[in-house]
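What you see is the complex with one protein chain gone and the rest in place.
Presenting chain A:
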Amino acid sequence: MQQFIRKIGVILLTTVLLLCLFDWAYTEVYVCSIPRNKTKYVLGLKDQKIDYVFLGSSRVENHIDTQLIKTLTSKKVLNLGIQGAKLDDNYLLLQLLIHNNVKIGKLFLQVDYIFNTESISTIVSSESLPYIRKNEIIRNHLEKSNPDYLAYYYLPFYRYQVNDYKIGFREFFSSVISKKSKTDFTDGFVPKQVKFIKNNNFRLPDSIIAQNKVFNQIDQLCKDKNIEVIYFCAPFCSTVRQSDYIDKLKRKIPSLKDYSKTLDDTLFYNCGHLNGEGAKVFTRMLVKDCMQHEK
């Protein structure tokens, strides 16, 4: 039995040592690597002014043609929309921008059914985990919002294993070889293919929550930092327009610019996402409504 216990001890010790080694190696690589996601890109932005910053989900990433805005307005624009992002992700990115002394001329925040989600998201928080011990903003944000914070902070390599989909070996290896991301982060716009894919299952929620804590935090932060913020709802295809959810949302956010019913189905990739052509049309609408007078 003694021999067996010794063997188990050696296996456990080996495991712990390997965990510490991998944790150190992954963290060092992510800290030193080129930006391969928008979180890392934002961490690298320092002491500069960006005229228009767009925050949101894929309904910003696929919809806001930053190059077109630059051409039309000659202003500096950044699309920080991330596929699957929630308000919690947007809030963390905004805090990082402010912390890095990035002056935001006007902030555009896309709000739709994500208003109903207060829970933490795994998108930006996963991408920010390598910096949890090095960045105060990330540490504070995750400490307040993430129930796994203590495990992420103290258990070696745990954060990389649990979030292997975002920051696991595949991403680590791509960072080691400095493989460039398909997205140009200075632009941030990722247009969808032209084809319209029917998405009849997509539905807006029937009800709306009384208030969203994270939304209120974003709103308050913008007020505190004197950042002009425009809330908008990007277009949806015709099959979801019967819903009165957006009307309810407008009652919660009176200043919301509602574009949910503005575009024809032919300009969509699927019910919630415009195709490349649709993104151009929608971007022009936004420029006309919110930026034209600033040209």
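Some points to look at:
The working rule: contacts are C-beta pairs under 8 Å (C-beta built on N, C-alpha and C of every residue); 3 or more make two chains touch, one makes a residue touch a chain; residues count from 1.
The rule we apply is simple: contacts and distances are computed from a predicted model.
Within the choices "Acyl-CoA dehydrogenase", "Glutamyl-tRNA(Gln) amidotransferase subunit A", "Phosphate ABC transporter ATP-binding protein" or "D-alanyl-lipoteichoic acid acyltransferase DltB (MBOAT superfamily)", the name that UniProt assigns to the complex's undisplayed chain is "D-alanyl-lipoteichoic acid acyltransferase DltB (MBOAT superfamily)".
Looking at A:N163, A:N212 or A:N275, the residue that reaches the missing chain in the full complex is A:N163. Listed by residue number, the positions of chain A touching the unshown chain are 1, 3-4, 7-8, 10-11, 14-15, 18-19, 22, 157, 161-166, 168-170.
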